[in-house]
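Sending over a structure as structure tokens; questions will come in a sec.
Only one protein chain is missing; all other protein chains are in place.
Up next is chain A:
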Amino acid sequence: MDEAAFFERIARRLGRSAPLSAPPARDAVGAPEFWQAYQLPEEERIAKFCAELGKLGGHAEVFDSLAALHEGLRRVLRELGPRRIGLVGGGGLAAFALDEVLAEWETVVWPYAGGGELSEEAARAEVLRVFAAADVGITDCDWAVADTGSIVIAADSGRGRSVSLLPSVHIALIRSSQIRTRMGEVLAEVAARRASGGMPSGLFFITGPSRSSDIENDLTIGVHGPAAVVALVLRG
């Protein structure tokens, strides 16, 4: 349908001769005020995040040093015994200096470029195939939300959306400074990027493992996304 007519019909029904072009005044924006004032101190934020993720069947651990986190990651991976691990590229994960820990496993780093002389189309299909065959995906994140136990990842060129989605297990490395009390804080920080043209093409709130209750309302885990979510939190 003609776009102008579509809008004119809406305006007419609302009693206006032409579509409204000035922003209407608002008296109630976002969450109720008492909720916007909700703020936990850092230690409680960390504890709340771990507890909420735990309730959903996820697993969270907190480490005081990078060396301790390395040890924790090694322990988790040895328990899982993956044949192949997929990793996001980019500086966020690199800062965790995982090379030595991961030396004993086969790893692929996003964007995987092992396809050789392939067309763009074929290269993309190859990358997706490789990561779909990984048992574990390791990512960093942009934020975490204590209230809901959510891990928040924004898409960018170094970070494939697929790394946190296709493998059976998702391990996220988080700095405690990234944990916010409420979702609204994250939303405000993302919205603030709008001015600089920096809206991510995709923003993913990941809250526990993939789940479904579609068969006789019986909860089952890992339907399409990861069946296990592990958050390793580094203080600082």
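As a convention for this text, contacts are C-beta pairs under 8 Å (C-beta built on N, C-alpha and C of every residue); 3 or more make two chains touch, one makes a residue touch a chain; residues count from 1.
As a working rule, contacts and distances are computed from a predicted model.
**Q** Missing chain's UniProt protein name, "Iron-sulfur cluster-binding protein", "Acyl-CoA dehydrogenase", "Phenylacetate-CoA oxygenase subunit PaaC" or "ABC transporter"?
**A** Of the names offered in "Iron-sulfur cluster-binding protein", "Acyl-CoA dehydrogenase", "Phenylacetate-CoA oxygenase subunit PaaC" or "ABC transporter", the absent chain's UniProt record gives "Iron-sulfur cluster-binding protein".
**Q** Going by the contact rule already stated, which one of A:H59, A:R175, A:R211 or A:R235 would touch the omitted chain in the full complex?
**A** From the options A:H59, A:R175, A:R211 or A:R235, the contact with the absent chain belongs to A:R211.
**Q** Go through chain A and note every residue touching the omitted chain.
**A** Missing-chain contacts on chain A: residues 1-3, 6-7, 9-11, 13-16, 19-24, 26-32, 34-35, 52, 56, 110-111, 124-125, 127-129, 132, 147-148, 150, 155-157, 160-162, 165, 182-184, 187-188, 190-191, 194, 199-218, 220, 222-226.
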